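As you look at this complex, bear in mind that one protein chain is not there, while each of the others sits in place.
Up next, chain A:
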Amino acid sequence: MKKAKQIQHMISKPFDLLSEELVFIILDLVAQNPSDLKSFSLTCKWFYQVEARHRRSLKPLRAEYLPRILTRYRNTADLDLSFCPRVTDYALSVVGCLSGPTLRSVDLSRSFSFSAAGLLRLAVKCVSLVEIDLSNATEMRDAAAAVVAEAKSLERLKLGRCKKLTDMGIGCIAVGCRKLKRVSLKWCVGVGDLGVGLLAVKCKDIRSLDLSYLPITGKCLHDVLKLQHLEELLLQGCFGVDDDSLKSLTHHCNSLKNLDASSCQNLTQRGLTSLLSGAGCLERLDLAHSSSVISLDFASSLNKVSSALQSIRLDGCAVTCDGLKAIGTLCISLREVSLSKCVTVTDEGLSCLVMKLKDLRKLDITCCRKLTGVSITQVASSCPLLVSLKMESCSLVSRDAFWLIGHKCRLLEELDFTDNEIDDEGLKSISSCRSLSSLKLGICLNITDRGLSYIGMGCSNLRELDLYRSVGITDVGISSIAQGCCHLETINISYCKDITDKSLVSLSKCSMLQTFESRGCPHITCQGLAAIAVRCKRLSKLDLKKCPFINDSGLLTLAHFSQGLKQISVSETGVTDVGLVSLANIGCLQNIAAVNTRGLSPSGVAAALVGCGGLRKVKLHASLRSLLPSSLINHMEARGCSFLWKDYNNHNNSNTLQAELDPKYWKLQLEEDIEL
């Protein structure tokens, strides 16, 4: 009897036997899906408490709820406020008071309307703050930077686009935060040599330094390259860094692994040689859009770093055949090569480059339009370990080459065949790459459902599929993909004119689906959308532009089921005020585009705008600008929402849509545009 009672008791409180540690382990596994966590915490009071104790990172939707959220989650270490456009000083002081001792990282990169006073609270109260992201704080001045310097334990600091910051503010941070390891000053156009120099002198632990687009010269690099632990140095678009200022540079920065000197227009081979002279262990070098010609001479400047170099980016550079050949023979350990938009690359150059690169994992030859099947064959046979191949717009490559790629490179994970001549046979061969996760087949007019079914059968790990304007695809192909690739997260079927609701219903089986783009699919209706909305709980981006049969009922379903939706485009659809206002039900919604949607009235748009509390960006027709009350627009902008007013002179009749759907007509248009 007693035993029975005990059992009874145990059944009534079955989780007393469960230790908290075990629940934490379970929670770690559940945590991948936020809605699962929610269900878990709603199970019982104890689960609720355990979940609150377990949680370390928070990404609140509204700053107004911060007091309650932080009271519940007392162990918050990472606070991401990027969903909260408006974070006031009060909110920051709440953060400081409630989770001061535990907080380790704060992201304020998308927030505004806080000042130095709020930051001071944060810096003083959060004694163990290690990371802070203040990017896009364009109004931030030196006084606020001086306050940040109070956070003595700071290790990671991002100040991207803090345009009003000057050397003085950076100087304060340099003196205050001596433990800094990773600093990003990208686009801080007020910071010059002095500030960066002082940062390098004072913060000896810096590992990563992003100085992109700063008005610095080579002068401060003398100090920067003396840093003992520097691993990453980004100098993208530093026009002041030139050969003369680097002339006297001698350094032994053996820790440097990653150097980005892309778009440094005044840096030529001479300056680069002195920059590379002491970086013997360099692994990644980015020289995209540099002004120097990649010739034999240039390759000789890589002498010092050739032994360890693993990755080189030469996007948009003028490359010569000799240069590529020399790089291929010098840097045998290369794993990544990017020659995107290098229009001068020829078959001979690429073949010479890859000949000896047995280890090559990633190759980007986007828009190298002179390449033909010859060099692709060489790539396929020389680089069996290839993981990523991007060859958009290499339209001269023959169909056989694609077959060879699938045949030789079985480890491929990422393929971009946009605007290529690949056909079903090529797809069949590629389907043997079992680990393929991203496949882009946009504007591939030669592929049909048959080819896609091979992919569906072979590539079960596919996460991303792009079928933009691949007009040979119908519901059959999509359903075979939906059958075989259950991990699919992103799919683009824009302008595939034969797609109907059947495809959407079959795609709704992919429960991981996050991004769904079906722009310009004239046959899609609300039934198909409803299927996706109900079953794909993670849906966050939805493009329904130019789907004329999408109307309010579709949006009502979305508003009810897709609570994770962040971005939606309903331009040129049949949506009216009712549908738009119903979107206010979705708390996460950030971006709405509703241009040329005839059913919308100004009052309906106004109601929807007011209702959606988290809006960041709204794209509307320009005529609405005068029709909406200016006080509303001001209010929205104060909430952190920006407007894009579009003024298309598009009459939105069925003829233009038909014309757009015709791929030949579209290509003709494209070529005309290019010629212009």
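Definition applied: a contact is a pair of C-beta atoms (placed from the backbone, for glycine too) under 8 Å apart; a residue touches a chain by one contact, two chains touch by 3 or more; residues count from 1.
Quick note on the criterion: contacts and distances are computed from a predicted model.
Asker: Report the protein name recorded by UniProt for the chain absent from the figure; options are "C2H2-type domain-containing protein", "Proteasome subunit beta", "Nuclear pore complex protein Nup85" or "TATA box binding protein".
Answerer: "C2H2-type domain-containing protein"
Asker: Among A:A31, A:A77, A:V124 or A:A143, single out the residue that touches the unshown chain.
Answerer: Touches the omitted chain: A:A143.
Asker: Of the residues A:D167, A:D260 or A:E392, I need the one that contacts the missing chain.
Answerer: That would be A:D167, which touches the missing chain.
Asker: Please pick, from A:L61, A:V201, A:C281 or A:L330, the residue that touches the omitted chain in the full complex.
Answerer: Residue touching the chain left out of view: A:V201.
Asker: Take the complete complex as the reference. Which residues in chain A touch the chain that isn't displayed?
Answerer: Contact residues on chain A toward the absent chain are 141-143, 145-146, 149, 167-169, 171-172, 175-176, 194-195, 197-198, 201-202.
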